[in-house]
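Missing here: one protein chain of the complex. Every other protein chain is in place.
Let's turn to subunit A:
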Amino acid sequence: MAHSHEAHQRSPSVWHPASGREAWRLKRELGEGAVFVAGGTLLRTQWEAGLAPYPAQLIDLSGAADMTGIKQSDEDGRGWRIGALATLAECRSHPGLAADFPLVKEAARLIAAPAVRNLATIGGNVLSRTGDMATALLALDTELLWLNDAGTHAEPLSAWLGRDREGLSGAPGLLLAILPSDVSGISMISKTRRFCAFHKVGRREAFVPPVVNVALNVAFDEGGAVADIRIAAGGGTMIPARLAAAEALTLGRTPDASLLAALHAAVNDEYAPKPDPFVGEAYRRMTAANLVAAALWKAGLDARASGEEGEPCC
């Protein structure tokens, strides 16, 4: 009791490292009782709900200059580096990023509410695993740039989420940045037209976590057949995942009635949601299947409408 009395009386110590490396060093020194904090929007809900203890030490990342900013990462303007501390509001409003990655912009637009988006970071949303951003980024072959004792290394987002799904949870270091793949590097096919869509369904129209979210990133060849596709889906407490079987089904085929029906069935099978007391599993499955099938149908329409003048979308 005396211990917890003291704990109650004490506010956490707050550290203000100036770089990711310094932040990581502090975490190693301070140990389990120290918690990284960026926007703090998710942490405070966990503290309030009693899901996480109030930490004795907070490591405030906001001064870590190498974790901020959204920029094109190389000289010739190809590739993007989104600092883990970039706020969702920044991700939503950054003109260059929005032009290259409308999926990121759309996911950011649909997360929480303005006051939260001004504080919450893209890194925090990805690390929460169940937000909307991971689903959108999965459809972009994104890599995560980690910092740990071994230095920095990039790892596909899908690999990290996959390990997490296997129960090997936790981050292998401090997330410095998010690196969506250079679109022009993906399956370049001449006269390819690329389209994407992000859809989120919650229990109300705004300011809710996803019950279901889906992201589609598809390119058609000149004959209107699917040349390249990524389909990701998440929502609820499930860890978002690519739907590989559904993707494979569509390659080389035009989105006609039979393909769309088969895709619907495939998503319904492959998508693995978890029910909660508010929304059942069957509803989640059908929602994902409907949204993916509708998105591909719409992309096919748009591809035809855009003809040779099509503009890259992802």
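What we mean here is this: a contact is a pair of C-beta atoms (placed from the backbone, for glycine too) under 8 Å apart; a residue touches a chain by one contact, two chains touch by 3 or more; residues count from 1.
Operating definition for what follows: contacts and distances are computed from a predicted model.
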{"item": "\"sn-glycerol-3-phosphate transport system permease protein UgpA\", \"Ubiquinol-cytochrome c reductase iron-sulfur subunit\", \"Xanthine dehydrogenase subunit D\" or \"Carbohydrate ABC transporter membrane protein 1 (CUT1 family)\" - which is the UniProt name of the missing chain", "value": "\"Xanthine dehydrogenase subunit D\""}
{"item": "Full-complex contact with the absent chain, from A:A38, A:L127, A:V201 or A:A266", "value": "A:V201"}
{"item": "Hidden partner chain, residues of subunit A it touches", "value": "1, 4-5, 8-9, 45, 48-49, 113, 201, 203-209, 254-258, 260-261, 264, 277-278, 280, 282-283, 286-287, 289-291, 293-294, 297-298, 300-301, 304-305"}
